[in-house]
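Missing here: one protein chain of the complex. Every other protein chain is in place.
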Amino acid sequence: MRWMWIDAIIAFEPKARMVAVKNVSLAEEHLHDHFPVEGDLPAQALMPNSLILEGMAQTAGILVGSVNDFREKVVLAKVQNATIEADVGPGETIRYDARIERMDALGASTVGVVSRFDHQTATWVDIGRIELMFSHLDQNMQGMDLPKENFVFGENFRTILRAAGFDRFR
Amino acid sequence: MHFRLIDTVLEREPNRVVALKNVSSAEEYLQDHFPGFPVLPGVFMVEAMAQAAREVLEAQGKRRYVLGSVRALRYGSFVRPGEALRVEVTVEKELPDGSVSFRGTGTVVRRLPSNVPDSAVAGRFTMRPIRRDPPPVSSSAS
Partner (left out) sequence: MMPVIEPVYMGPPLGPLSGNGGRGHAAEPAFSAYSATSVALLAPQDLPGETPALGNCEPFHWRYLRMPAGTMKSRDEIISDVQVVLEDALGVDAGKVTLDATLTGDLGAESIDFLDIVFRLEKKFSTPDRPFKIQQGELFPENLMTDPSLVNNGRVTAKALAMLKERMPHVDLSTFEGNPDVSKLSEIFTVKSLVDFVERKLKA
C-alpha cells in the first residue's frame, strides 16, 4: 500500500483553495478486508472513512504547505470536526475541496467538503465536511532529531503536483 | 496490506475495549510516511480506535458499523516502529439516528523508558451503520 490517498489535483487557488480527487478501485488491497465475508454477512467493499479523512488531510496539507513553498514540515495536529454521511464504494470517485480558513505562524485551520461521483448516474453528491488543523514540526521535537529535508512533501506529492502543472517549485 | 489496525484485544467490557496495535518496519506504507522518518499515520490511530469500537458494537449485535464522525481529536506523540499504540475506547451514548458515540484515547507503548509524553491521540468519534446515501436534510443531525 502506498501512502497516497489522492490521485490528482484538479484545481488550485494559491493560499486559498485546492481540489483533488481519488478514484476507488477493487485493485486496492485493503478494500478486500473492509469488509470480507463475516459469517452470514457477504463481502462488501467500502472505502474506509479514516482514509477519506487522510485524503482531505493530504489535500489540505499540500494547500497549507504551498503557502510557504513547502519549506515547512506541515503535519496534521487536530481533527476539529469531520463527518462522513455516506459511504463510498469501488467504481466511485471522491472529491476533496479544501480551503484555508485561518493561518498564522503557529498553524493553520482548513475546511473541506467531500463529494462522491457515481459514474453510473454521472452525479456528484456531497457526503461530508472535514475541518482540520495543521502545525509545523520543529527541528527538535519530542527529543528526536528530525531529518533536515522536508520528508512530509515527498516524491509522491511532487509527482502529483507536477502532473497538475506545478513544476516550478523547488 | 491487510486492513487490520488492531492486533490484540487486551481488555473487553460491555461498553469499553482496550486493544493494541504493534507498529513494525515491515508495514509497507511506512516507507512513504515518512521517508526517513517512519511513524504511524494519525488516521491509522483513528482507524484503530474505530476497529476497537467495532469490537464493542459487534458484541452488542451492531454489526459492521463504520466511522461516522470525529470531533476534537488531538494528536500528540508519534508512534514509531518497535513501539505500539494502546487504544482505549468507551461508549458515551447512543444517538437518535442510530449512531453510537465514543471517547477514544491512544497511548504509545515504548520498550525503553522515556520522558516524552505518551499520549498519541485523544478525541471523540461516532460509529454508524453503513449508509450509501446521505440522510435527508430534514432529519435531525446528530
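To keep things simple, chains are lettered A and B as they appear, and every chain counts its residues starting from 1.
The rule is simple: a contact is a pair of C-beta atoms (placed from the backbone, for glycine too) under 8 Å apart; a residue touches a chain by one contact, two chains touch by 3 or more.
Quantities reported herein were computed from a predicted structural model and do not represent experimental measurements.
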Selected from A:28, A:54, A:72 or A:85 as touching the chain missing from the view: A:85
Absent-chain interface as seen on chain B, which is shown: 71-76, 122-124, 134-137, 141
Contact set of chain A toward the excluded chain (per top definition): 9-14, 17, 19, 66, 69, 77-78, 80-81, 85, 95, 97, 99, 101-102, 104-107, 109, 111-113, 115, 123-129, 133, 135, 164-166, 168-170
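To be clear about the criterion, only the chains that are shown with their structure count from here on.
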Chain A-chain B separation of Cα centroids, rounded to whole Å: 18
Chain A-touching residues of chain B, taken from the complex the two chains share: 1-4, 28-29, 31-37, 41-44, 46-47, 50, 63-64, 66-75, 77-78, 114-116, 123, 130-135
Chain B partner contacts - residues on chain A that touch it in the complex: 1-4, 29-30, 33-35, 38, 41, 44, 46, 48-51, 53-54, 57, 75-87, 89, 125-127, 142-144, 146-147, 149, 151-152, 154-156
